[in-house]
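Note that this complex is displayed minus one protein chain, with the remaining chains in position.
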Amino acid sequence: MKNSGYFRELYVGGKSLIIGLGVTLKAFVQPIVTVQYPREKLEITPNYRGHIELVRDPETGECPCIVCGMCARACPSDCITVAGEKKEGEKKKTLTKFQLDFTKCSLCGTCVETCPKGAINYSQDYNIAGFTREEFHYDLIKRLEEKG
Amino acid sequence: MHRTESFAQSLRKLSLELQEVDFAQRGYHAEILLTADTLRDFARLMLEAEYFLVFMSAVHMSPAIELVYQFAQFNSQSRILGRLFLDADGVVPTISDIFQGSNWHEREVKDFFGIVFQDHPNLEPLILPEGSEDLKPLLKEEDKLKSCQEVSWQPAEAEGENEAAEPSGSEKS
Amino acid sequence: METAVLYELLRMLISVVLVVAFVFINALIMGYLERKISAHIQRRPGLMEVGPHGILQLVIDGLKLIGKQLIVPKDADRTLFRAAPLLSFAPVVLPLIVIPFSPKLQVRDFDVGLIFILAISSLNVLAILMAGWGSNNKYSLFGAMRSVAQNISYEIPMLLSLLAVILMTNTFSMQGIVQAQGKIWFFLVQPVAFLIYIVASFAETNRAPFDLPEAESELTAGYHTEYSGMGFSLFMLAEYANMFVVCSIATVLFLGGWHGIPLPFGAYSGAIWFFIKAYGLMVFMIWVRWTYPRTRFDQLMNFCWKYMIPFALVNLLVTAVLVKL
Partner (left out) sequence: MPELTKISQPHRFFLNMGPQHPSTHGVLRVLLEMDGEYIIEPQPVLGYGHRMQEKLAECRTCTAFMPNTARMDYAAALPYNHGYAALIERMAGIEVPPRAEYIRVITSELNRIASHLLWFGALLLDLGAFTPILYSFDDREQILDILEDITGSRLTYCYFRVGGVSKDIDDKFVERTRAFIKRLRQRFDIFEKLVTGNVIFINRVKGVGIIDADMCRRYGATGPVARGSGIPYDVRKNQPYSVYSEFDFDIPVGENGDSLDRYMVRMREMEQSLRIIEQALDKLPEGPYRGKIPKKIKLPAGDCCFSVEAARGELTYYLVGDGSDVPYRLKIRVPSYSNLSVLPELCRGMLLSDLVAAMGSLDLVIPEIDR
């Protein structure tokens, strides 16, 4: 090693180390950027894709689902089960069962896009946890009723 | 690159022929039909011509499994697909000593299709766990197996479009 | 006569209990500082849950570690494995006996105080080697081997830099060294020795950027990979206590010990100055840890042999000549 390189290396290296310390010192006095999650929550974007849920028609207050089964067919992972029955005296089918197996869902959004009536939408639930698989088999009709 | 005369000549020496295809339709510029005898010579030629092995894989069809080798070049637009139909005895040489990258690809094909590559240094399962030699997950079941014609471009159609669209990279090669 | 001996014994006993207690308290403080400072350097709040600003978190963590099972790996050397954390703990308590926190606050002043500290603190390597060997884990062994090589090589520049100060004070007594700095602190007179000492002390305490023995991205956790519960926490206690020891030595030898602007705390102001300086250095060590990547082993050795030792030798030579003049 050349003599001039020897001291130069020491100088350049030492300088870079001090610059590095400067960066962290500056960050140390700057305000924090994270939040204390369970205490403070960030607002989630309205476009967030949670699991799907049934929606009500704002005018009639009823779920506009016509039990066509498009969503169930479009689903890549077969996680939607839809069933309906035709009651006497009514023209269209009534929804009797709308189940989502969220353990299989990959949140691709195909079902929402294919629905001809706009009867399903993404929910805003993001902190979901459970102890069994069955807890993620959602009965969406029940959820809709609970929501009121 | 693959359109130069010298390249065609070297191919002819191996009695191989390159066929231009429509890039806009297929995503590669030319295809070539290989045999188990010419594969290694062809691979050597490709290495000399500064191609790299993009991938190698297999497609199960009747009557034979088809091996697919795709080569491309770093500095020009040239993507060549080599096809090799496995003989009845199913013997195919390895090219892992020429293109070291094919070592893993061949092991993967061994995992998924059970094809044995001759002189391959190590054909232990790569992606599947040990002891799953009989699994061969990508082999088609009898009823799903299609013949070679059913999964190839129909010649008349391909020819017609071939003239219409000139690959954009022609001036570079 | 008898009462004097009894008094001295009682004093020693109380001091040792206090010193051991201090090691624990020091670990609590340092653990808290380390986590809080690193958090703010990384622009996150850090500990917040237990107590105001998470100040009691370390107490809870300590309780948790005590409650945990000490798992001994199947093929480990049980004796060595169990003894290693204890052995790492002992040598960090002993040096605290001779460190003068203030003119009066010192357990015992030896004539060879500094030599005593240096002799004791090199025992730490043995503990790490035992832990690494006893665990019967290749990663642990790697960590232990690295630690031994690193500690032994960096002891040389460390001693050489300290020797330069000794040449000026003509005493090994810690009290004497501090008293010699009444007018001027030695880091102004001996800046090169001070720098060398600080760099070497990073290596001696296995702190980043020289934390090769426990390089978690290479060796998972180095020599304490297999330790859990109290075994692990004793290593942590030892690490922090070790940091305190090296920083106290730096304070005594270079930063003027208890000297400082008089504070309105009477007899305690000396001790307060001492702790401010020592903890200031420790905060610096934390700051460095959360800034730099880790060096490679051969680079660490190269740095020692190519830069530290020549500089320390030259510095010692120049000091010797100047003192003689």
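Every chain is named by a letter (A, B and C) in the order it is written, and numbering of its residues begins at 1.
Operating definition for what follows: contacts are C-beta pairs under 8 Å (C-beta built on N, C-alpha and C of every residue); 3 or more make two chains touch, one makes a residue touch a chain.
Small disclaimer: the values here were computed from a predicted structure and weren't measured.
In the entire assembly, the chain absent from the figure touches the shown chains A, B, C.
Here one chain is not drawn; of C:77, C:109 or C:218, the residue touching it is C:218. In the full complex, subunit B touches the omitted chain through residues 24-28, 47, 50-55, 57, 59-60, 68, 70, 72, 74-77, 79, 81, 98-101, 103-104, 112, 124-130, 137-138, 146, 150-154, 158, 169.
If you put the missing chain back, the residues of subunit A touching it would be 9, 12-14, 16-17, 19-20, 22-24, 27, 33, 45, 47-49, 74-77, 106-110, 113, 122. For subunit C, the list of residues touching the undisplayed chain reads 38, 41-44, 138-139, 142, 208-209, 211, 215-220, 290-299.
The rule we apply is simple: only the chains that are shown with their structure count from here on.
Contacts between chains form some other arrangement here, matching none of path, ring, star or all-to-all. For the pair subunit A and subunit C, the distance between C-alpha centroids works out to 49 Å.
Here the spacing of subunit A and subunit B, counted between their Cα centres, is 41 Å.
Contacts with at least two other chains are made by no residue of subunit B. Residues of subunit A found to touch two or more other chains are absent. Residues 37, 39-45, 48, 287-288, 290-292, 306-307 of subunit C are the ones that touch subunit A when the two sit in their complex.
Those residues of subunit A whose C-beta lies close enough to touch subunit C in the complex are 1, 6, 10, 17, 20-21, 23-25, 27-28, 30-34, 36.
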